[in-house]
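Omission of a single protein chain aside, the complex is shown with its protein chains in their original locations.
Take a look at chain A:
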Amino acid sequence: MSILFSGRVTSGASAHKISAARRFVMFWVNHVRQALFSLGELWRTPSASILTIGVLGVSLTLPATLHLLVKNVQQVSDSFTQAAEISLFIKADASATQISSLQKILQADKAVARVSHISKQQALEEFGQVSGFGAALNYLTDNPLPDVLLVLPKNTAADSARQLLERLSKERIVEFGKLDIDWLTRLDAIVSLLRQAVLVIAVLLLGAVLLIIGNTIRLSIMNKKDEIEVMKLVGATDAFIQRPFLYSGIWYGVFGGLLAFLIVEAMLWWLQGAIVSVTSLYGSEFRLMALSVSEFFSLMLLAVVLGLSGSYLSVRRHISAIEPTGP
């Protein structure tokens, strides 16, 4: 494109009337070439590159780890929702047939997964065994314990379990129902608090990453100030000058993301042994969950987007500010 001289051949493509398809291919070939060139630039300044990549990697590791923590805590809390059992204490004057018919009704209820009946007698025996008051209980003239129906709701979420409790408590022969969900809601609240905290910390760290990359790119722009002036003097557009710096940002993102992934994996591997020994003591089947494939790609995408936008912010401000001062 020549503004001053119409008809002057200025571009390599128009000089040869290259077909659109070939020009399209060349466009991508050029981009790949420039991307590789920027990779080479990183390689040529290893200390600065390693520092930036290290900072980026560590900064991304923390949010990724916290995310895994939340994910695993959630897994734990999910496994505990089984405990959301409703105990229905039956009135003392209810007859055995009334109890068994209620049990049948509940078993037919769509919201109920399982119903089991603990009779007064069973309860007393169990109490005697567990509490160690066996001998003392023998002095009782009659059994003070009520019949209990244990109801396991189909939907074990706290809200729906509570609704079911309210409905079942209205049954005629039920004295009162009890659902121990307070600790469940507490756990839920803690998990969501954790998630919020992760979000805040992640936003802060990602902001820091943006600034760090922006600063690194700014320094490399300043190092190449003379070169940029020369390029401007021989007619390079800002877009042309920017491109290698933007590619550097992308590469920082790629390597920083990979580093973060490796750190997280190493940490999981390190913790796995310790966690197994703890969980085996509790007889639980807890397995530490690692990053899934989609989470890995989200991490990489996030890192690349951060790298690119960090360098874009820096490039946009500093490259147009450099003006050649004289021939």
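Structure notes:
Operating definition for what follows: a contact is a pair of C-beta atoms (placed from the backbone, for glycine too) under 8 Å apart; a residue touches a chain by one contact, two chains touch by 3 or more; residues count from 1.
Operating definition for what follows: contacts and distances are computed from a predicted model.
Looking at the choices "Germination protein", "LLM class flavin-dependent oxidoreductase", "Cell division ATP-binding protein FtsE" or "Hydantoinase/oxoprolinase family protein", the name in the UniProt record of the chain not drawn here is "Cell division ATP-binding protein FtsE". Per the touch definition above, the residue from A:Phe176, A:Phe240 or A:Phe297 contacting the chain not shown is A:Phe240. When the omitted chain is restored, the residue from A:Ile3, A:Ala21, A:Val293 or A:Ala321 that touches it is A:Ile3.
Where chain A meets the chain that is not shown, the touching residues are 1-5, 8, 10-13, 15-16, 26, 30, 226-227, 229-238, 240, 323-327.
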